[in-house]
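Of the protein chains in this complex, one is absent; all others appear in place.
Per-chain residue numbering starts at 1, and chain names A, B and C are given in the order in which the chains are listed.
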Amino acid sequence: MAKKQLRVGMIGYGFMGRAHSNAYKQVGQFFPSEHQVVLKAACARNAEQIKKFAEQWGYESTETDWRKLVERPDIDVIDICTPNNMHKEIALAAAANKKAILCEKPLAMNTAEGREMVAAVEKAGVPNMVWYNYRRIPAVTLAKKLIEEGRLGRIFHYRAKFLQDWTIKADLPQGGQGLWRLDVAAAGSGVSGDLLAHCIDTSIWLNGRLDSVCAMTETFVKERMHNLTGKVEKVGIDDACTFMGRYANGSLANFESTRYARGHKAAYTFEINGENMTLGWDLHDLHRLQVFDYKDDSKIRGWKSVHVTDNSPDHPYMANWWVPGLSIGYDASFTHQVADFIQGLESGKPQSPTFKDALETQAVLDAVLDSAKSQKWVTVAKG
Amino acid sequence: MAKKQLRVGMIGYGFMGRAHSNAYKQVGQFFPSEHQVVLKAACARNAEQIKKFAEQWGYESTETDWRKLVERPDIDVIDICTPNNMHKEIALAAAANKKAILCEKPLAMNTAEGREMVAAVEKAGVPNMVWYNYRRIPAVTLAKKLIEEGRLGRIFHYRAKFLQDWTIKADLPQGGQGLWRLDVAAAGSGVSGDLLAHCIDTSIWLNGRLDSVCAMTETFVKERMHNLTGKVEKVGIDDACTFMGRYANGSLANFESTRYARGHKAAYTFEINGENMTLGWDLHDLHRLQVFDYKDDSKIRGWKSVHVTDNSPDHPYMANWWVPGLSIGYDASFTHQVADFIQGLESGKPQSPTFKDALETQAVLDAVLDSAKSQKWVTVAKG
Amino acid sequence: MAKKQLRVGMIGYGFMGRAHSNAYKQVGQFFPSEHQVVLKAACARNAEQIKKFAEQWGYESTETDWRKLVERPDIDVIDICTPNNMHKEIALAAAANKKAILCEKPLAMNTAEGREMVAAVEKAGVPNMVWYNYRRIPAVTLAKKLIEEGRLGRIFHYRAKFLQDWTIKADLPQGGQGLWRLDVAAAGSGVSGDLLAHCIDTSIWLNGRLDSVCAMTETFVKERMHNLTGKVEKVGIDDACTFMGRYANGSLANFESTRYARGHKAAYTFEINGENMTLGWDLHDLHRLQVFDYKDDSKIRGWKSVHVTDNSPDHPYMANWWVPGLSIGYDASFTHQVADFIQGLESGKPQSPTFKDALETQAVLDAVLDSAKSQKWVTVAKG
Partner (left out) sequence: MAKKQLRVGMIGYGFMGRAHSNAYKQVGQFFPSEHQVVLKAACARNAEQIKKFAEQWGYESTETDWRKLVERPDIDVIDICTPNNMHKEIALAAAANKKAILCEKPLAMNTAEGREMVAAVEKAGVPNMVWYNYRRIPAVTLAKKLIEEGRLGRIFHYRAKFLQDWTIKADLPQGGQGLWRLDVAAAGSGVSGDLLAHCIDTSIWLNGRLDSVCAMTETFVKERMHNLTGKVEKVGIDDACTFMGRYANGSLANFESTRYARGHKAAYTFEINGENMTLGWDLHDLHRLQVFDYKDDSKIRGWKSVHVTDNSPDHPYMANWWVPGLSIGYDASFTHQVADFIQGLESGKPQSPTFKDALETQAVLDAVLDSAKSQKWVTVAKG
């Protein structure tokens, strides 16, 4: 039986462009469906670079103007892998052209932009999703399932951290190849939009709405050379951001993110403490879920390290990979997201996080940055 | 050569009474000095109980009125192991009687009380110390030494947690045998004075003054039976307390404590992130110090788990115990404290934390509780 | 510039067929070279199954007779993913047809077969390699580099284990879909050929020739239903195999493998103890290398957990993947092997393990099984 084509138009070719492309190529082998993903076109301003990328990854054609790409009739889905300040404009144009949209996170520069984007995709009625890929690490998905089964009971605490150390050196420029995340004009914020956004998304998914927050930010290196002007300029991003908060379900939040925690590469960790069960996870050992089950026999009660690699329905997504004990990589989370996106298309039940879901995270981010500025508790706006 | 006697008068016989007594009995064997500790008298209101305790632990006599004890001429040092609300009164009387004083933590119910106590011991000129025993876990003392050697460089972050789960069950009474920590009248506060106090003391010792804090507290179980009235009454303590803060050295603080983190027994952990080195510690594996040394060869740079058990000067206190690989217990931290207290007496250089040192922690605790109430940032008062 | 084609003919479509196919599809994107891998044909006796596999994975054609496949002029390399008892016959035919050969491990049913295969590929002068993929897990490759740099000094011990628990249940049949590893006629042996083979290959690579061995085997479940006869028959494979040995360099070997170690999924671990450095690895956390460096400052000497995920030349293969902290999966080891195989073709320097390299492992396996039978020490034959 011939498959339906899902023709992708990719904008960007950096870290995320590669991660998504790998997922598009893998999905048909590991998660076969009625659809076949076709890498139709890749787009970037630099004609030479995008051509090279397209050849290496098997895209059929290239564009240097994203406006042309979103108007091409042979494209079904637009994948936005640009810096954050381009998300809104591209998404609005893509929606206007009735394209499905897969947008990198965070959704937008702020809640206001995010609302426009949600309105656009809802008006156009196009499928849409945001690449909060950590939801689909099997150990994290398993955590979600355990929570949905009601195993945790009343929740008391949720804490998350995302620690890195790569910007400690003072001679990194703000902006430029691979460094736009240090340029406030392109990124909108520093660790909050880049790292905390992931933590917040997972947290809302697992623990529900965050009602109010109180935050603190710091910029440790105050000035850096700017790649565009060539001059040393004031740094506009937050190097570190910590916040406390209260969830709608009465539990307490403690979040922290920084790029100045020596020794941590990409240490995204979370822990959720329920009356009956606690769950914990660490991106550095992404295939493990830490589980403390109070209902265990008290003689041998302890923290369980669950190696989430069984090729059985017990462990989400893993039945489609290898055999027990053999782990998959970070990259597989993107493959799972594409598989679920397609499953959403075929079933008619959109898979989260949609733009609307991601708007909630945006509202928390806005509240966090407001609070850091005002030094007061801030109520999170409704998405 | 005959030894000088150090005659101890102990007030209290609970958990801490036992821990201190074990230290007094061990110190002469593991850390011999010019002094011999003599267990002279144990004191508590219940004559039968204190008699039993005295027999078991080898105290020569008992008292049921602490006022009598502090006046006895055959006592050199008063050890205060009572609930917090008795610390001040006893300490003032002991100082007036020219006794050296070893006081359980936290120093007092609040900063005002603490100031009186500091004034009293300074006026009397008596040796004084507070039982913040975690400073003398060898791995923690090693952390202090590494910081003093300047190995960390500029500090960016200090984070500490003290997580427990023993009060989740709603049928614990507030107050009574072994439960005075749940009674606000006896304890002054909940997890902040009990658990965060330890975290703050270590942090000030390792990272210096905390300038300002912003806190959040919560009481998850709002009412409990009171042991004195036999009635269900409103709970006055904090079950959980989280705070952010800023240190005088420009680094950021993130502290959290709770008795509602399922799965954690006594999970006191801290991490300090410096430009060149990060150090981490966990009470659940107290003999290990986690070290990340950025100056290591980049090919094999990673987190080192240092098993701080070498019987060499490299590892504080350990030359006096066993052989490499064989760990000592939580209890040894008290033995070390007594050894250092005696060393302070003999050298004339008082060992920290003195009452004055502990007053700083008290000031942070007051600021934390004020902030939680006012929901604002609060500047920490000078000790 | 047009790429040279490397046209693959795959025999088999099980676990390894999938793992290799994924590698063929990924290699061009992550490790671009002058060659383009083309999935030309997939072969298996079951026409329907192989057709389905070919469609899913993008093979251009199918065969049901491997003899036809090896004679096809449009095939450059034959990939042998069959049960072990087919390796020799196919390899000899492929060599006779001047095909390059990639053969699953173990090379053969025994050393005698292996020698025929080595003779065949050497006579034919065709590129050849065996899929001992664990050499190319970045952490393992890093271990090899550290050893080659002479960091370990004199070696005293090498120990390896491969523990599983999946055959404890007595109702598994011997043989049949996914279970040929339990059928001695198809597999030749049990855990020794399946699991110990990996351990031995890595060990020879890292620590050199094993001179002599003394082994013990056990079959815990003595009878199982046979899938071909439908009858309960005596089990011919070893369920567990332990051996001691002596290396040519004077160090001692301790190896163990079993499928009856409850709790272990695929626990392949090794440790090599040198005078100056010890290295350890665990397949369950494959992105970490454990390093103990005696030359470290004695105050902070400890086991380092190196997260081998830096996108720099420090960490083998990782510069071609993501960013520090983001791990790759088990599957990437195959992608690396294809990349190196191609690099060998292009450079003219064959990459190990060749058939000849793999023959050494076969000789150790034979000695191990001989020793278990004779209950005596056995000298390992020269490959």
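Operating definition for what follows: a residue touches a chain if its C-beta (ideal position, glycine included) is under 8 Å from a C-beta of that chain, and two chains touch if they have at least 3 such contacts.
What you see is a predicted model, and the numbers here were worked out from it, not measured in a lab.
Undergrad: In the intact complex, which of the presented chains make contact with the chain not displayed?
TA: When the entire complex is considered, the left-out chain reaches A, B, C.
Undergrad: Of B:Q56, B:T229 or B:Q375, which sits in contact with the chain we cannot see?
TA: From the options B:Q56, B:T229 or B:Q375, the contact with the absent chain belongs to B:Q56.
Undergrad: Have a look at C:F15, C:F31 or C:F156 and name the one touching the chain we're not showing.
TA: C:F156
Undergrad: Out of B:I11, B:V121, B:L279 or B:I328, point to the residue that touches the absent chain in the complete complex.
TA: B:I328
Undergrad: To test your reading of the contact rule: which positions on chain A touch the chain that is missing from view?
TA: Touching the missing chain: residues 142, 145-146, 288-289, 291, 293, 296, 298-307, 310, 312, 314-315.
Undergrad: Under the stated touch rule, tell me which residues of chain C contact the chain that is not displayed.
TA: Touch with the absent chain occurs at residues 156-157, 159, 165, 168, 214, 216, 218, 220, 240, 242-244, 246, 252, 254, 256, 258, 260-264, 271, 273-278, 292, 294, 303, 375-377.
Undergrad: Hey, which chain B residues sit against the chain that's not shown?
TA: Contacting residues on chain B, toward the hidden partner: 15, 18-19, 21-22, 25-26, 28-29, 32, 56-58, 164, 166, 264-267, 283-286, 307, 309-310, 321-332.
Heads up, the rule we're going with is that only the chains that are shown with their structure count from here on.
Undergrad: Taking the mean of all protein CA atoms as the centre, name the chain whose own CA mean is closest to it.
TA: Taking the mean of all protein C-alpha atoms as reference, the closest chain is A.
Undergrad: Distance-wise, how many Å sit between the C-alpha centres of chain A and chain B, to the nearest whole number?
TA: Computed value for the inter-centroid distance: 42 Å.
Undergrad: Round to the nearest whole Å and give the separation of the Cα centres of chain B and chain C.
TA: 55
Undergrad: On chain B, where are the residues touching two or more other chains?
TA: 303
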